[in-house]
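What you see is the complex with one protein chain gone and the rest in place.
Our next item is subunit A:
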Amino acid sequence: MSEHTTLRMEGILKEFPGVVANDHVNLSVERGEIHGLLGENGAGKSTLMKILYGLYSQDDGDIYLDGERLDLESPQDAIDAGIGMVHQHFMLIPRLTVAENVVLGEREPATAFRSDAEDSWLPAAVRNNSLVQSLAGQFSLGLDVPEQRIQDLADQYGFDIDVSAKIWELDVGQQQRVEILKALYRDVDLLILDEPTAVLTPTEAERLFDSLERLTDEGLSIIFITHKLTEVDAIVDRVTVLREGQNVGTAEVSSVTRAELAEMMVGREVLFEIDRDAVDLGEPVLRARGVEATNNRNIEALSGVDLTVRQGEIVGIAGVSGNGQKELAEVMAGIRDVTAGELLVNGEDITGAKPKTFVDSGVSFVPEDRLQYGCAEDLSVMHNATMKDFRDGRFGDRPFLDYGKLRDYAETLVDEFDVRGVSDVTETKAGDLSGGNLQKLILAREIYRDPDLLIANQPTRGVDVGAIEFIRETLLEQRKAGTGIILLSEDLDEIFDLSDRILVVYEGEFVYETTPAEADRERIGLEMTGGGDDDGGEAETSPPPSGVTQGSES
């Protein structure tokens, strides 16, 4: 065993009723490295890390940190041992400042209750009583925040964060750095990042990677949970691959190819190249002319968009997040009102109609935010699988509804689209499915009704490799069946692989059109950031709107 090894997890076994989540997994991490933990959704990555962070306790196996055996019963134990974790969904309080959020988990009791406080109004005997201390620690909070110390810490690692700013004022990337800062403030040596880029735009992800490099230079070790191979290439030193709860190997990233990693992850060969047969284009299914719309804050987000989509055509829309993609998708799906312009679906003008009209005209929509628009997470898979089709006559005559048939239909979707993790369609809640499986379920619902127009906004975001492949193939199959598809994606590869036509959106307008065959990536990149204008000099000084608008304040 190398002398640089800082963390060793040996023979970790964790069983849940009916599943072995971790089957005698070994993992060792060296000091100062970024160690990737790669695997499909449900491969046991999160479970392993939750054990390491004290959220679960293992059924068997041992954890050693710097040679010392750890007995972790709670995250507090893990933090005390020097292990920090940044969750995928931030645990920040929007209305508090950065500094307040950083100290929040520390549970410093209010000044009066501290045993070392000099000017407390409480007698020392009371303060030092263990029961008082325990209660004060649990129920009071000292807010005399050491802001300067936190600012110094942020500066030390090159985080450009103003620690007196409120969380809601920050964009998603900055919020994530606050989460990291929280861990650093607790003086951790090992930092676990759970799919940190899932919520970031590509630019923000780049910045995160820079920060991580800084951290490892300072001697921290990082475990980077991901299912994106590009990220493994970009940042990880060594990678451990998990599949179905087992460790299938650890490798130096420099010595393996992406294809090999993908095969380790999925257990079979993964096709990165997708065969795209030529499909004859048919009638236009969508014609949008001069469409204008505003975003949620009533600021113009679309300024005159013309778009025609034909049967059997995939139109890929590329752009930096926040340039009107979300609004464009919602307008086409009929859930956002247009302020000007017209929308024709199959030749019929349905501008300003209700969402139901859009649904009934054969428009399907895979929304960007699965939990907001895509499903009701507290309802069953059956409810979610049938949320558009339940009105159909085959499920019973109005006003009645045959739940038995709904159930059969949901089971068909689950089978045909290989949605995993469903034990009973009427019992399993949509919110209990993993991201990839939930996305498959949503896609199944939208595609199985054989739509004329499909709007897919970020269909593969936050989804594992196996599911990505499946989703892309499904989109291509649907294209062959004659559906016109609008694909909005921040993943340029995806746009290139799937699209017949590529449009670049910038500040609510299409600024460039090309085809994958003729496209020049650099040109597209330039157009995405507004640099492709003839008067290109100006673009340098006006960066695109950052991700602030889609910041998660939930």
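Just so it is clear, a contact is a pair of C-beta atoms (placed from the backbone, for glycine too) under 8 Å apart; a residue touches a chain by one contact, two chains touch by 3 or more; residues count from 1.
One rule holds in what follows: contacts and distances are computed from a predicted model.
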Open item on the list: Which of the following is the UniProt-recorded protein name of the chain this complex doesn't show: "Heterodisulfide reductase, subunit B", "tRNA-splicing ligase RtcB", "Archease" or "Sugar ABC transporter permease protein"?
Closed with: "Sugar ABC transporter permease protein"
Open item on the list: If I consider the whole complex, including the chain that's not displayed, which of A:Y53, A:Y157 or A:F365 touches that chain?
Closed with: A:F365
Open item on the list: Considering the complete complex, identify which of A:V188, A:V291, A:C375 or A:V504 is in touch with the unshown chain.
Closed with: A:C375
- [ ] Quick one: say which of A:H383, A:R407 or A:R472 touches the chain that got left out.
- [x] A:H383
Open item on the list: Give me the subunit A residues in contact with the hidden chain, please.
Closed with: 1, 10, 62, 64, 67, 69, 71, 74, 130-131, 134-135, 138, 333, 335, 354-360, 365, 367, 372-379, 383, 386-388, 390-391, 396, 398-401, 403
